[in-house]
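Take a look at the structure below.
Take a look at subunit A:
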Amino acid sequence: MKKKVLALFMTAAMAVLAVACGNTQSASTGDNAGAADGKVWVIATDTVFKPFEYTDDKGNFVGIDVDILAAVAEDQGFKYELKSLGWDASIAACQAGQADGMIAGASITDERKASGWIFSNGYFDATQSMAVAADSDIKGFEDLAGASVAVKTGTMSATYAEELAKQYNFTVTYFEDSPTVYQAVTGGQVAACFDDTPIMAATIKDSGIAMKLVDGSENEPAEYGFAVFTKDSQELIDKFNAGLANIKANGKYDEILAKYLGD
Partner candidate 1 sequence: MFRIITVYGGMLLEALGRTLLLALLGLFFACIIGLIFGILGVIKNRVCNVIAQIFVDVIRGVPMIVLAFFVYFGMPYFFNTIIGGFNVSLPALHAGTICLALNCGAYMAEIIRAGILSVDPGQMEAARSLGLSYSQAMRKVVLPQAIKTMIPTFINQFIITLKDTSILSVIGFPELVNTAKNVQANTFMSFQTWAIVGIMYLIVITVLSRSAKVVERRLNVGRE
Partner candidate 2 sequence: MAANKDITMINVEHLKKCFGSLEVLKDISTEVYKGEVVVVIGPSGSGKSTFLRCLNKLETVTDGKIVIDEKEITSKKVDINKVRENIGMVFQHFNLFNNMNIIDNLMLAPVMLGKCSKEEALKRAKDMLKKVGLADKEKSYPSQLSGGQKQRVAIARALCMNPDIMLFDEPTSALDPEMVGEVLAVMKELAAEGMTMVIVTHEMGFAREVADRVIFMDGGYIIEEGTPQEVLLNPKEARTIDFLNKVL
């Protein structure tokens, strides 16, 4: 009897494991399979960073990053495996050589380059904005004095908020992902949040979350880049840059952006 229970438990555990492993997105571009040198590049990405990468309501892992990578790979004829590891783990995986590169809405910054990272050309001009609860009276940064604002750890919006914090005398609280940031705004734990403008716009539109963007809170655009850690992966950067130029030229790039951001 005990053995049977144990066997049942093991089966259940293995089933759960199998499902969990399914999180890894295996994608090789069909047409070009077997082309090039046959190397499969391992690319790491975040779990939820809407609309750049997320799991849609049908259970498919989709997003701007996902589609751009697919389009570039198809154009350049390389095979890759996209692993949805999460933000922190993606960084670590590239450093450890477990992944060859990462595409996760990572902004191109000098400090990151100084640590030895190599970025592709920018594939997206991101701006950051402030959002507040739908019924909030906050109209601008001046209204934030003494309040607390939420940001996602390590993002450009965090940097943006940190710069403003000194000037307008508010504090910055760091969360691990965007959903938690928005939860803190709508739940009243913080007065406002800073995040990427397209992400917030898409979230407010799609999910109807009780939040609104604050006019005039947008900053200067900064670029997102595809990133690798070792010189060995320079080849990948070159291919990405070439492919990016091609899909921008043939309209595929605009098609992807329109799909996720609307007009």
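In the analysis below, contacts are C-beta pairs under 8 Å (C-beta built on N, C-alpha and C of every residue); 3 or more make two chains touch, one makes a residue touch a chain; residues count from 1.
Behind the choice of candidates: all candidates are chains of the complex that A comes from, given by their letters.
No experiment lies behind these values; they were computed from the predicted model shown.
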Problem - Touching chain, any copy counted, for subunit A within the complex - options 1 or 2 - result: 1
Exercise for the section: State the interface residues of subunit A toward candidate 1 in the complex, per the touch definition above. Expected result: 87-88, 91-92, 95-96, 109, 111-112, 114-115, 117, 150, 153-155, 158-159, 173-176, 180, 183-184, 187-189, 227
